[in-house]
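Let me begin by handing over the structure; questions about it come next.
With one protein chain held back, the other chains of the complex are shown just where they sit.
Up next is subunit A:
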Amino acid sequence: MGFLSKLAALFGPGKKKVKILVVGLDNSGKSTIIQKLKPNAEKKTAVPTVGFNMEEFEKGSLCFNVFDMSGANRYRSLWEKYYNDAEAIVFVVDTADKFRMCVVKVRMAELGMSLNRGGLADKTVSLPLKDELERMLSHAALEKVPILFFANKKDVINAMTPVECAKYLELESIQTRAWQIIHSNGLTGEGLSTGIDWLAQTLQK
C-alpha cells in the first residue's frame, strides 16, 4: 500500500471497499445471513436465489460489497466467474444436511484411498472427483484469499458441531490461507457478527 493510498484510507471520504463472495449449497442459508447482516434495511424473507444478488453494507472502516451467489446445482458454475474479484470468501455450510455434506466435500476415507493430503500425495493416484470445496480452494485466483466458514443452522437438532464440521471438511489441511469456522444461526443472527469481525480484521492486516 502506497503512502497516498494510506492517506486516502485515513482521511479519504470513502471507506475501503472489499468484495466478498458468499457461496455454499442451496438451502444452506446464505441469503438469510446476508439479510440479517444488513443494518436496519428492509428485511425480506429469503427465497431461493436465482443467479446471484448484490448487497452492500458497512462494518467498521470497511464497506462490504457482497455477492450472494445462488447455491442451486445449475448455478454453481457461476461461482468461479467471480473468483477473480473476490477478496474474501464466506462459505456457508448447512450442518443439518448431513446427506449432502458429500457434495461439499468428498471424503478420502470413503473412497478407500490412502491419499496423503499434506502435499506429498502419490501423483499416480488422481483425485477422482473435485467436490465443491476442493474446486474452490484449488482455484488459482483464490490462492491467498481468506475464507470464513459459517456452520449454519445451529438451532436444528442433531446438527453437526463446528468441530465435527471442520473435521468432516478437513479444514485443518488448509495451511496457506487464513480461515475460520463460526457456529451460526442465520435466523437469529447468532455468531454472524463474530464472523464478520474476524473477516474485517483479517482483511485490514
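By our rule, a contact is a pair of C-beta atoms (placed from the backbone, for glycine too) under 8 Å apart; a residue touches a chain by one contact, two chains touch by 3 or more; residues count from 1.
In this text, contacts and distances are computed from a predicted model.
Peer 1: Which listed name, "AAA+ ATPase domain-containing protein", "P53 and DNA-damage regulated 1", "Large ribosomal subunit protein uL24m" or "Bardet-Biedl syndrome 1-like protein", is the one UniProt assigns to the chain that has been left out?
Peer 2: Record says "Bardet-Biedl syndrome 1-like protein".
Peer 1: Check each of A:138, A:188 or A:204 against the chain that is not shown and name the one that touches it.
Peer 2: The missing chain is touched by A:138.
Peer 1: Give the residue, chosen from A:17, A:98 or A:167, that touches the chain omitted from the document.
Peer 2: From the options A:17, A:98 or A:167, the contact with the absent chain belongs to A:98.
Peer 1: Name every residue on subunit A in touch with the hidden partner chain.
Peer 2: Residues of subunit A in contact with the hidden chain: 26-27, 73-74, 76-77, 97-100, 102-103, 106, 110-111, 115, 117, 119, 121, 123, 126-132, 134-135, 137-138, 140, 143, 158, 173-177.
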